[in-house]
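A protein chain is absent from this complex, but the other protein chains hold their places.
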Amino acid sequence: MTDITAHGHASSTGISNVKLGMWTFLGSECLLFGGLISTYMLYRGRVTGGPRPSQIFDIPFTSVSSFVLLMSSLTMVLAVSAAHKSEDRKTNLWLTVTALLGATFVGGQVYEFTAFYNEGLGFSTSLFGSSFYTLTGFHGVHVTVGIIMLMSLVGIFKRSKVSGNKAEVVEMIGLYWHFVDIVWIIIFTLVYLIPV
Amino acid sequence: MAIMEREIEVITPITATPSSTYGVLKRPVAATGWRAWVFTVDHKKLGLMYGVTAMFFFIVGGVEALLIRLQLAAPNGKVLNADLYNQMFTMHATTMVFLFVMPMAAGFANYFIPLQIGARDVAFPRMNALGFWLLLFGGIFINLSWFLGGAADGGWFMYAPNSGPVFSPTHGIDFWAFGLQIAGIASLTGAINLIVTVLNMRAPGMTLMKMPIFTWMMTVVQFLLLFAVPVITVALFLLSFQRNFGARFFDVAAGADPLLWQHLFWIFGHPEVYILVLPSFGIVSEVLPVFSRKPLFGYPFVVFSGAAIGFVGWGVWAHHMFASGLGPVSVAVFSLTTMAIAVPTGVKIINWTLTMWGGKLVFSTAMKFSIGLIVLFTVGGLSGVTHSVAPSDTQQTDTYYIVAHFHYVLFGGGVLGIFSGLYYWWPKMFGKMLNERLGNWNFWLMVIGMNLTFGPMHILGLQGQPRRMYQFTNARSGEGLFNFAFWNLVASIGSFVLAVGILLFLINVVITARNPTKSPLDPWNARSLEWMTSNPPKEHNFDVIPTVHHLDEFFHRKYEEDSATHTMRQIATAEEIMAEQERNADAHIHMPSPSYWPVVLAFGLPVITFGMIFSHLIAVFGAIIVFFAAFGWALEPSTAPASDFETNNSAPGKALESVGKS
Partner (left out) sequence: MNHSAKHLYLKHLVTSVLRMVGKKSRTLFGVSLLSFIAASCAKNAPQDTWQPKGPNAKIIDDLQQPVFAVAGVIGLIVAVAVIYSVLKYKDRGQPIPEQTHGKPALEITLTIIPALILAVVAVFTFGAIFKLAKTDDTEMIINVTGQQWWWEYDYPVQNDFGITQPIISSGQLVLPVGTKVLLRETSRDVIHSYWIPALNGKRDAVPGRIQTLRLEADEPGIFTGQCTEFCGLSHANMRMEAVALSKADFAKWVANQQAAYVAPAKDSLAQQGEAVFLNQCVRCHQVNGLMRADGTPAIAAPDENVWSGSAPNLTHLMSRNTFAGASFDLLSKQCRDEVWNAPSDVIGTKYLAGVSQDCLNQKDLRSWLRNAPEMLPMYANPTQLAATGGKYRGMPYLALSEDDISKLVAYLLTLK
């Protein structure tokens, strides 16, 4: 899998194409979240009669779900490590656990959105509402895509459809997963912890 | 992504008939007919498809431009009404920027980067195909709006709140935003792909500072795209969410700040300017040395100035907003950075001129376009410097002076470079040379036409004609023969001269296609690796991956310096070098098989966005397409079974026979 350049010589950087591709993609993602976070930071205080951030945020709840997501990075590391040792069963196990932890986080987000909505914060209520749901929603979609990738990986591994180096694939998806986690740490700090 | 791109196990494909290949997860193998194009993952075919698409949209955008000039040929024009005029200039800019120059550059990059760095394909061939189809479908999607209630009418800059649902109640802006979103994904996948290709797949010995300058400039462009596209993505999402889902991002009543859009748009938009011209700078930096028979003067300076433009280009965006009310400190800072970026740009012009200095100049059509670029881009660059003087810019901004400026940059810089590249690389891509006599006419009509069209706009702007006006009136046009009506008429006449020039290019293409004469192997006495293979190159590009020792490797294989006189002495011909390669051809070359999924996946996205506008049910249908295509992609076997392929008649070592003799 290190030689995926398809024509017989090693890659110039020593990093495989897929991993380099993922790094490049994540560089681009930084700007995507940068734009969304900037928008939120500009608008978070503009509530036009709707609820203010401090009135609806449930910090203990979100802290717990943030912790769950952080733990999923740990299990992802274990999955990568197992994949490097070619321990297929362990790899599948840790990938599944990672996906489950991710799903728990997304579930928490769905619950949180519902609660906020019931407390009067709709998507159209205020600039705070629009930018909050857009930012956290984008992050949630990223986590969901990650979960789909993880579960697909488990499914594909089970049918032994991967001809290349499994560890490489797991590592690449791991990069994505860690990135999404790191972005959440930033979002959690800026959105939930720093008061308006 | 990992499962998508992996080691390709077998086979130099190619002319093969699809026999039993329609099983859902098998890979297609057709090498002839439309399937050979629709399912291809070959970077050269995709490059050509990008080129054809770009040319098509160039004509569309050109017709829009001619309609605009017809409307403005005389005061109180009646050719278009205000509504149609607003759609026309919005779509003219959108088409030229996103659907002509960017895809054309992507086409050149796709075709020539692997060839220039001695690679057999790009890093992610299927993603490459996906990018092309997204661009094509995105472009068609934007233009569908013409037939579904009217195109976008907010200007390509689409300033909020004028882009809101109240001010533009048709679906034009929805089509525009979603279509650009789709084309944006194409740019992003292209950027990732080419960056990895350049960083990872260079021929042995090709260090970064031995890389051909076109590849260098395109690499800078890909990094700009990589970081600029997500910013416009955010902006377009905010706009779409506001228009379609009731978000309030630009709703002033809710306390929104309209300048948010401007900042997001120009943080993307200014790097975008360099995304549009740097490819042409790369082309010119290839063409000038070839036809001056001298290396590019100050190669490292040109590389670093390109990179410097790439960096500083991020710090100048607010010079589009000098009249927006940023406050004097911001204005001063952005004024300074804008002046700063003029320096590396100037370095390029100086280096091009010095490349010609002391050379042995051959005035092919490609060379003429490149020389034209130096002069005309300089005009645009210098008028750009006058805008960096912010107080002066507050007089000039949003007048025709700006229109003149950026057309000298984008047409004088961008488009002339593209045509230079077309003439230069045509024999490489098609094995035939474009007619040079027609090329001469093409060049002069385009240059004269563009100066007639955009030159008078300097005067119009400085004398106070604002942009984006569907009519101008005699009351504000001044007196005397040379009033606004006169200069507008000159510009309109010039636009038709320009159009005739471009028409000549299309005629040239047809004539060349019908002419059976084959091009020589090395018609221009070129310098870089893409010329070290057949015309057009074989599917696998090189029989042997060359080992690189020099910048301008190919030239140095042909010539040797006479140590006494320092002049160059020929030691080998292109044919000899080619024959040598064919003798040593690699026996087993691995090439990726074609795939169904890129085009299917790409088709799903416009279905989703169409559904977002008209009916969410359709969007669900599109999502299902995307979902299944993604899994088809992931689960696709790495290559078609060997039994599906027929005999191979573009095998290594068999191309020289088809080459025309010089």
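Note that the chains take the letters A and B in the order they are written out, and that residue 1 is the start of every chain.
Everything below uses one rule, namely that contacts are C-beta pairs under 8 Å (C-beta built on N, C-alpha and C of every residue); 3 or more make two chains touch, one makes a residue touch a chain.
This structure is a prediction, so every number in the text was calculated from the model and none was measured.
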item: Visible chains that the absent chain touches, using the contact criterion stated earlier; value: B
item: Full-complex contact with the absent chain, from B:G155, B:G246, B:G315 or B:G632; value: B:G155
item: Subunit B residues that touch the omitted chain in the full complex; value: 81-83, 86, 154-155, 159, 161-162, 165-167, 169, 252, 255-259, 292-301, 323-325, 327-328, 331-332, 335-336, 339-340, 342-343, 346-347, 349-351, 353-354, 356-363, 371, 374-375, 378-379, 382-383, 385-386, 388-399, 459, 461-472, 475-480, 482-484, 486-487, 551-552, 555, 559, 561, 565-568
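Methods note: only the chains that are shown with their structure count from here on.
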item: Centroid spacing, where centroids are CA-atom means, of subunit A and subunit B in whole angstrom; value: 33
item: Complex contact set, residues of subunit B against subunit A; value: 1-3, 5-9, 119-121, 123-124, 188, 191-193, 195-196, 199-202, 204, 226-231, 233-235, 237-238, 241-242, 245-249, 251, 254-257, 260, 264, 540, 545, 586, 589-592, 631, 634-635, 638
item: Footprint of subunit B on subunit A - complex, ascending; value: 1, 3-9, 11-13, 15, 17-18, 20-22, 24-25, 27-32, 34-36, 39, 42-43, 46, 48, 123-124, 126-127, 129-131, 134, 152, 156, 161-164, 168-169, 172-173
